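Have a look at the structure below before the remarks.
Removed: one protein chain of the complex. Kept in place: all other protein chains.
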Amino acid sequence: MSPLVSIRDLTVRFAGAKTVNAVNGVSLDIAPGEVLGLLGESGSGKSVTLRALMRLHPEKRTTYGGSMMVDGQDVLGLSGPALEAYRGKTCGMIFQDPILAFDPVYSLGRQISEAIRRHEAVDEATAKARAIQLLERVQVPSARRRYDAYPHEVSGGMRQRAMIALALACKPKLLLADEPTTALDATVQIQVLLLLRELQQELGMSVIFVTHDIGVAAEISDRIAVMYGGRIVEQGPLADIMTDPRHPYTRGLMASTVRPGMRGQRLEAIPGMPPDLTAMPPGCAFAPRCAQANAACMVAPPPLVSQGNRQNACIHAEEPCVAA
Amino acid sequence: MSLSSLATAAPPVPTVPTAARGYWLGVARRTLRDPVTMTCLIILALITLAAILAPWVVPADPYKTSMIRRLAAVGTAGYPLGTDELGRDMIARLIYGGRLSLQLGILPVVFALVIGGSLGLLAGFVGGKTNTIIMRTLDVFYAFPSVLLAVAISGALGSGMGNSIIALTVVFVPQITRVAESVTTQVRKLDYVEAARMSGASAVTIIRVHVLSNVMGPIFVYATGLVSVSLILGSGLSFLGLGVKPPEPEWGLMLNTLRSAIYINPLVAALPGVMIFVTSMCFNLMADGIRSAMDVKG
Partner (left out) sequence: MHTDIALPENVDRGGPAQPLLLVEGLRKHFPIAKGLFGRGGGAVHAVDGVSFRVEKHEILGVVGESGCGKSTTARLLSHLIDPDDGQIIFDGEGVGDPDGITVRELRRNLQMVFQDSFASLNPRMTIEDSVAFGLKVQGVSEAKALAAARDMLDKVGLEHGRFGGRYPHEVSGGQRQRVNIARALAVNPRLVILDEAVSALDKSVQAQVLNLLLDLKAEFDLTYMFISHDLNVVQYISDRVMVMYLGQVVEIGPVDSLYGNARHPYTRALLSAVPSLEPGVRTAASPLVGDPPNPVNPPPGCRFRERCPHAEAVCAAAMPELAAVGDGHFAACHMADPSSGHSAAAPEMPS
């Protein structure tokens, strides 16, 4: 089966006082109905990649390279009405802070109906009925009443669910989720994650779920891709990556994540800091912080090498792990 | 989140650094690089210098009338910008006029900045009843349109430069207080002010060290924008006969007296208006430029 999303050598650069190399050669395939967890820290390029898929970056300042194909459409080649049709219908997005995604002067339900009517030729009454159905589906209690509520009148968890309803209004094939649960309390977070899982299975959507939290990624993903310095450093099925990380950065990330049972031990922190995206080193972006780095690592960025259904970008990955 | 490779390194010899030095240097640097702001700055500097050094810049006497030479056109020999309705040299009138007009523009804003800024800081920082008393009292003044208020106060006090300046100051105090109070309230809620309270600092120390430098910026920019308003309002007061009295040159007054000449020599009649326009625009654009210079971090 051909992949729904096919990204090849994507680069994204932002012009400014200094050029920011946010994404430096990302290649990804996502099958229909698959959930990919995109894991990384600040500055890794995960959110930029996601927004590039929706072409949300300011056109004047942004330079794209490579190609992105979603459902057979060349995303970088779209413009005007074709681009507007793509956004929402083929590809939906949910954001971290729902209060920013909603217009404060219109009711939640109205904004969902508006999205429906934008993409399908239905009248207002039908759109409203569908919107209320959607709100019920995302477990908003008293959906009919909440249709008329304004974003500031409902709680954070409710808003996030309304945003999910908005994104799914036109049954997109691809859902992009940019840290949607980071700002939520633990008990609300798990509800939203379970909801997303249910909806994903019901609608058969592909999902790209960006997060910095390994636990959250583990709850929802089928596969994981780890990003660092604008590149993918490791990719593979969830269980493989979590139990047997091969890239030094992934290992460092797993080791430094606090989990039960670590009490009393010193945390293994990754020394140093993320790279400066305006001045990327010529070789591997992680080399300055890596205990296994040698001269070969500084020369050129290591290629993404496949090992079965996994990939990683480290020339030392074949060797046994050297004690850091 | 990455380490910036900025050049501001620690000084080699440990001296006692003053607060806020590097930030204002950055603002100055960015301002110098902005062509629009720099052009306005230069124009204003020229106008101001010309006004201050008027006796040396202008050979002609702004008060010397000559009924034969009334309303000479621009470019007449000996009178490059023509003469007004009483035959006085326009260049001299304009440059000497700059003295009074600029005072009318700048002084009320400076006074209002001091008074309004203090009131706003107090209201914003203390909050509660003090805030309510100050702000609601000022709301009464704020409710009047500025022109009417200026005219009313000027009329009550009588004409003359001093009274105009007082009237304009009163008009501007509520506006500056509002901005000051709003910015102070925001800053007061920030964690670093709380952290300063946690170290046991007194309110005065906190205002002096932490609040003032962070609040002065936006207030100052707002005030700079007010200079052009003050200029126009002041000229308006003179136009109405409430400010400067003839034969003193002042741009607004000159606009009034040249009114009747508009059919005979429209170019000369418009000149004082041009000066008001240019000066106000320059202050406005400069304020905008400084504001954008202040917005950028690092």
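As written, the chains take the letters A and B, and residue 1 is the first residue of each chain.
The rule is simple: contacts are C-beta pairs under 8 Å (C-beta built on N, C-alpha and C of every residue); 3 or more make two chains touch, one makes a residue touch a chain.
The model shown is predicted, which means the values in this text are computed figures rather than measured ones.
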Listed residues A:34, A:71, A:178 or A:219, member touching the removed chain: A:219
Looking at B:30, B:70, B:99 or B:197, which makes contact with the chain not pictured? B:197
So which of A:232, A:253, A:284 or A:297 would be touching the chain we can't see? A:253
With the full complex in mind, choose from A:31, A:190, A:291 or A:304 the residue touching the hidden chain. A:190
Residues from chain B at the interface with the omitted partner, ascending: 1-4, 6, 8-11, 14, 16-17, 19-20, 22-23, 190-192, 194-201, 205, 209-210, 213-214, 297-298
Which chain A residues touch the hidden chain? 41-42, 141, 155-158, 185-191, 193-194, 212-216, 218-219, 238-239, 242-243, 252-253, 256-260, 262-263, 266-271, 273-274
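Following the convention adopted for this analysis, only the chains that are shown with their structure count from here on.
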Cα centroid separation, chain A vs chain B, in Å, comes to 50
